[in-house]
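The full complex has more chains than appear here; those shown keep their coordinates.
Going in written order, the chains are labelled A and B, and every chain counts its residues from 1.
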Amino acid sequence: MAFKYLRTVNFADTDGAGVVFFANVLTFCHGAYEAALAAEGFNLQEFFSDRGAVILPIVAADVKFYRPMYIGDHLEINLQARQTSDFEFEIDYQIYKVENLDRALAKASTKHVCLDSKKRSRLKLTTEIQAWLSKSS
Amino acid sequence: MAFKYLRTVNFADTDGAGVVFFANVLTFCHGAYEAALAAEGFNLQEFFSDRGAVILPIVAADVKFYRPMYIGDHLEINLQARQTSDFEFEIDYQIYKVENLDRALAKASTKHVCLDSKKRSRLKLTTEIQAWLSKSS
């Protein structure tokens, strides 16, 4: 699954050094993930609620920062999601300014595991999420 | 109900002008509200969930800013909560630097209404929240 997401940096995203606060870059990435799900018809409210049979929490995340991001910057986030085991998937994110798609501003990844929402034991990825992951872009 | 709450300003609270982003001052106030409930034994997870019979959403908020707040500032928030009708209560907040309790940095208020969580119709405030509101400090 590959997806392209656009996001403008807001003032609230920046910190007292005048650039995007580091943790907010992961928040931008999660927005790309949400948009990629919504584009395939997932109901985000159900998907991210903890009330269904299955939850897909993030169990790990990492991010590398190459260049600062400023208020008003138009970002393009390229997302690549892939199944990594029966129970898990990973998403890679590359963040660019739309005016310069040659040099990434940051790269990030998140790792997601499928759990039974009550017992919190591992479950096989649902067919819906497997279909989403294997979709050719 | 009166309560005193301490909060240190973090870097993530500030914006590109080097001061606390205006909306975050209301977030600080909500933290004071949470602490004032926890201090009286309310289970915050139940209280703020939407799964019980009753919810108490904020229906209005306002805030006035007198002086900027900076990273590392030690804030004291003085909270005063009072019942304003069978169905509603209001909370006033005064925010100071702990080193200078004579001049408020900001003042805010939030208005809360008691609703049936399913029908979203108005309900009388629960006895627990009435007791909390009428507690002398």
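Note that in this section a residue touches a chain if its C-beta (ideal position, glycine included) is under 8 Å from a C-beta of that chain, and two chains touch if they have at least 3 such contacts.
Just so it is clear, the model here is predicted, and its values are computed rather than measured.
Visitor: Because only 2 copies sit in place here, please give the count for the whole complex.
Guide: If we count all chains in the complex, we get 4 identical copies.
Definition applied: only the chains that are shown with their structure count from here on.
Visitor: Calculate how many whole Å lie between the centre of chain A and the centre of chain B, each centre taken as the average of the chain's C-alpha atoms.
Guide: 32
Visitor: Report the residues of chain B in contact with chain A in the complex, numbered from low to high.
Guide: Against chain A, chain B makes touches at 11-12, 14-16, 18-19, 21, 23, 70-71.
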